[in-house]
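Excluded from the complex is one protein chain; the other protein chains are retained at their positions.
After this line comes chain A, so read on.
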Amino acid sequence: MPCVADWLNNPFSIVQGIFTQNVPNSDWEKKVTEYFKEKLKENNATNWVPSLNDVPVHYLKPNSLVKFRCMVQDMFDPEFYMGVYETVDTNTNARVLHFGKYRDVAECGPQQEIDLNSSQTITSERQTFYCVPVPGESAWVKEAYISASQDRVSPSTSYTPSRHKRSYEEDEDMDLHPSKQKEQHLGNDLCGGSDIHGCVEPKRLETEASAGHHLASPNCSPPLDLNFPLPGEKGPACLVKVYESWESFKVNDVLEVYGILSVDPVLSIVNSDEREGSALDLMECMDTAEEQRVHSPPASLVPRIHVILAQKLQHINPLLPACLKEEESKTFVSNFMSELSPVRAELLGFLTHALLGDSLAAEYLILHLISTVYARRDVLPLGKFTLNLSGCPRHSAFTEHVYRIIQQLVPASHRLQMTIENMNHSRLIPHKDYAANRLVSGVLQLASNTSLVIDETQLEQGQLDTTGVHNVTALGNLITWQKVDYDFSYHQMEFPCNINVLITSEGRSLLPSDCQVHLQPQLIPPNMEEYMNSLLTAVLPSVLNKFRIYLSLLRLLDYSISDEVTKAVEEDFVEMRKSDPESITADDLHRTLLVARFLSLSAGQTTLSRERWLRAKQLEALRKGRLQQQKCVNGNEL
C-alpha cells in the first residue's frame, strides 16, 4: 500500500503499479481513475494537492499530482499517442511494456529503444484544452483558496513554503535538467502573478528581474501571448490533456482538474534547433512556425497537465461546497437559509450605502447580482437581468468604486470602460487566428456568471469605426441574446454565455437592457474614495463572506410558480392592461415576472407567493415612476 506522499508526489509509481498488475487487459485505466478518485475523497485530500493557481510552477515538482482551477479557452485538435508501447533493450533484447498515458514523452532507458512496430502498441486518443485561470477572478476568491490549502499541514514535499526546502529542490531540479534553469526564470515572470501573498521574498524579486532581462534577449523572440481573455491578467496558462469524455466539456467551461504535471523541457526544444537540421523531414514543417509556438509553447511557461480527474465547476466560490447535491452541502445550505433574512437586510443596507443611499437601486442591484440564465426557450434566454443604472454622477469615480464593491462580492467580474478609444481598439470578440490555428481570446470570452460592469459614463461623442461598431453590436447581442458570435473569419459561430451585465450611465444607456433604474443619490460625499473605503472597512470580513455566500448560493436555487399564483398573475395582468393599455406590454409582464422571481429567491423562497408578486409590482411602479419623473425633469431642462 503506497503511502499518501506517494500518490501525491509520484503518481506514476501508482499508475505503474496498477499497470503491471493488470497489463493484459485494458481496465487498468479505469482502475487508475478509481484509485485517485478514492484517494481524493478521503478527508480533505483535495486540499493537500498543490494548486497551479496558487503555487508558481517552478515550485512544483514535475510529475507530481497537481490541481488547476481554470476556464477552457480553446480546444486543440485531438492527439493520437502511444497508449501502450514496448521497449527493447539493445543489449539483452528484453522487451518491456510501458504505458504512454499521462505522459508527453515515451520514456525508455539509456540502453533501450522503443519498438514502434511492436504488435503490442496501442494507439489511443486524447484531447488537449488550452486553459487559462478563470478570467476576472476576484482577489478574495484566490486568497480563500490559498488559505484553504495552507491551513492543513501539507504532507507533500513538493510544495513547502519553507525556504530551505525549496532551494534544495531547485538545485536538484537543475541538476536533472540543466536546460531548464533559464526557462524557469522565464516562467517566473508570468506565473508569479498567481502568487498574491503580500510578501514577496527577496529571492523572487531577483528572479523576476532577471526574467525581464531574459524576455528582452533575442533568444526568446517576441514573448508568447498567453491568450488571456482580459488584458492584464496573470497566472499560468496550461495545456490540459484530457483522456476521458472530453466531448462533455465546452469552451468557457470552468473546470477543476487533477492531474500529473509535466514540464519536461524536451517538449520545448523540439521546435527550435532541430528544425533546420531536418528540413527534409516533412512531418516537421507541417505546421507553421506560428502554430508551433502556440501549440507547443515552452513547458515552463505553459505547463502540461495530464488529467486524471476533471470536473466542471458550478461556481468558483470557495466559501460554498463545490457540489450542492451532496448530503453535507445540503445541511450547509439549510443552515445558511435559516439566517438568510438578516443577511439580506445587511446586504441591502450595505449596497444602499454604496449607491449613495438609494435603497431602490440597491434592491435592484441585489436582484441583478443573483440573476442567471436558467434556461433557453428556443432562442430566448430566460433569467437574464441586465441592469442599467442611469444617473450615475459622471466625474466622481463613482462607477469605479461601485465596481470595486461588486468585485468584493462576486467571484468573477470585469469592468469595461466604454470609451470611443476602447471600443475602436479593443478586442471584444474572440476570433480564430488561422495562421496559428488558435482562438484568439477577447474580453467577451468569459466564464458563466461573471459580472461584467460596463461603464458608459466615460463615453464621449465621437466616431466609431468598423471595429467599434462590431464591438458595440457584440455587446448588444450579449445583452439581448446572451450569446457571443465568435469570429471564424469564414463564418461566425455562436457561443451561448451567461454573463451578468451591469451598465452604469448618465442617461439611458445606448445598449439595450432589461431594466433601467435611475439613481437618486441621497447624499453626495465630498470625497468619494474615502467614503467608499470606509464603507468597505466597516464591513466585518465574516459579514462580507456571508454576502458572498448569499449571492452565489441563491443563483443555484430552483424556482417554481404554483397554478394558483399563475391565475392571480393572469388576472392582474388583464386588469393592468384594461386600466392602462398603453403603458403595460408583454415586455412589462416579462420584467415583472423576472423581478418577482429574483425577489422571491433573494428571500430564500423557491415559489412565488402573492405578496412577492405584489411587492415586485410595487418595485416596478416605483422604478417607473422615477423614470417618468426623470423624463419630466429632462423635458423641463430642454
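Following the convention adopted for this analysis, contacts are C-beta pairs under 8 Å (C-beta built on N, C-alpha and C of every residue); 3 or more make two chains touch, one makes a residue touch a chain; residues count from 1.
Convention: contacts and distances are computed from a predicted model.
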- Pick, from "Fructose-bisphosphate aldolase", "DNA replication licensing factor MCM4", "NADH-ubiquinone oxidoreductase chain 5" or "DNA-directed RNA polymerase III subunit RPC3", the protein name that UniProt gives for the chain of this complex that is not shown. "DNA replication licensing factor MCM4"
- Of the residues A:493, A:528, A:543 or A:622, which one touches the chain left out of the display? A:493
- Missing-chain contact among A:108, A:337, A:397 or A:510 belongs to A:108
- Task: State which residues belonging to chain A touch the missing partner chain.
- Result: 74-75, 77-82, 85, 88, 90, 93, 100, 103-108, 110, 112-125, 247, 250-253, 266-267, 269-270, 274, 277-278, 280-287, 375-380, 382, 432, 434-435, 437, 439, 469, 473, 480-481, 488, 490-491, 493-496, 559-561, 566, 569-570, 572-574, 577-578, 581, 585-587, 589-590, 593-594, 597, 608
